[in-house]
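Structure incoming, see below.
Only a single protein chain was left out; the remaining protein chains are all shown in position.
And then chain A:
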Amino acid sequence: MEIKEVFRKKNVKETLEILEHYQEQCKIIAGGTDIIIQLREGIEKSSVLVDISNIEELKVVKETEKWIEIGSGVTFTEIAREFTLHDKFSALVEAAASVGSPQIRNAATIGGNICNASPAADFIPPLLALNAVVVLERKNAIREMCLEEFIIDKEKVALKADELLTKIRFKKLQTNQGLGFSKLGFRKALAISKISTAVFLELEENNKCKGTRIATGALGRHGLRERRVEEFLQEKALDPSTVHQGGRKLQKEIEKRLYGRPSLAFKKEAVIGIFHKAVDKAFKSCKIEGGI
């Protein structure tokens, strides 16, 4: 189908009115790094585009006492820059910097990465590990939901036709908490993730795991929390043997999930390596004094 109309408003309010009017006929475009290709290949059938790339209120990263809030229109270049000063959040810098190439990161947004919901989306695992919440707005209404519930299937999210994802928020890290991220691509840039893993850790004395959230990408129909591994690590001291067993648990999960896939032989081995790297980084992040 041909694009018949394109709207570009400067604020959320007017944008929501257009979404309400056009409903299923319209599609939101931000950086366009996915949708332009989908349009060109005829996969995307909408006839109306609503461009949100000019809305300044969606391009804000805000800190409150407990939360960090990222506007859906923030690009990966901005995310990488925003968190550079926070060593505890170096995992977010790493994940943002692993997206595509500098040109793509200058255009692609966090909201687009989430709503496109590719199985290999680079930024979804770290947000899942942070238990992020998405803020969804429609005309005269606003709702929030867990990112994990928001992603319902491969390339499918629980976004209604007249809704706009406006913000993503997650809790700041306390002094004993940390986040790690590791991605396996087949080259250093412009590499679609083959495996990615994000690990959130909260440690008590003697490195006992008080809480953990582990999320993977490119190992299922969409980014997923790995609850079996989380349960296994809970309340255990994180010594090399425990981490090793945690890796084996994750391997078992992947063996079940990717059963029959040609990529399984490789992924079930490589996932252990990637998991170890992510845990190591999360561990180091925990040890950085002071919260953010």
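Everything that follows uses one rule, which is that a contact is a pair of C-beta atoms (placed from the backbone, for glycine too) under 8 Å apart; a residue touches a chain by one contact, two chains touch by 3 or more; residues count from 1.
The criterion applied here is as follows: contacts and distances are computed from a predicted model.
A.B. asks: From the list "Polymer-forming cytoskeletal protein", "ABC transporter permease", "Cobalt transport protein CbiN" or "Purine hydroxylase beta subunit apoprotein", give the UniProt name belonging to the chain omitted from this structure.
C.D. replies: From the listed options "Polymer-forming cytoskeletal protein", "ABC transporter permease", "Cobalt transport protein CbiN" or "Purine hydroxylase beta subunit apoprotein", the omitted chain resolves to "Purine hydroxylase beta subunit apoprotein".
A.B. asks: In the whole complex, not just what's shown, which of A:11, A:101 or A:241 touches the removed chain?
C.D. replies: If we include the chain that is not displayed, A:101 is the one touching it.
A.B. asks: Looking at A:38, A:84, A:131 or A:263, which residue reaches the missing chain?
C.D. replies: Result: among the candidates, A:263 touches the missing chain.
A.B. asks: One chain isn't shown here. Among A:32, A:220 or A:273, which residue touches it?
C.D. replies: Hidden-chain contact among the options goes to A:273.
A.B. asks: For chain A, which positions touch the chain that isn't shown here?
C.D. replies: So the residues of chain A touching the missing chain come out as 101, 184, 186-192, 194, 263, 265-266, 269-270, 272-274, 276-277.
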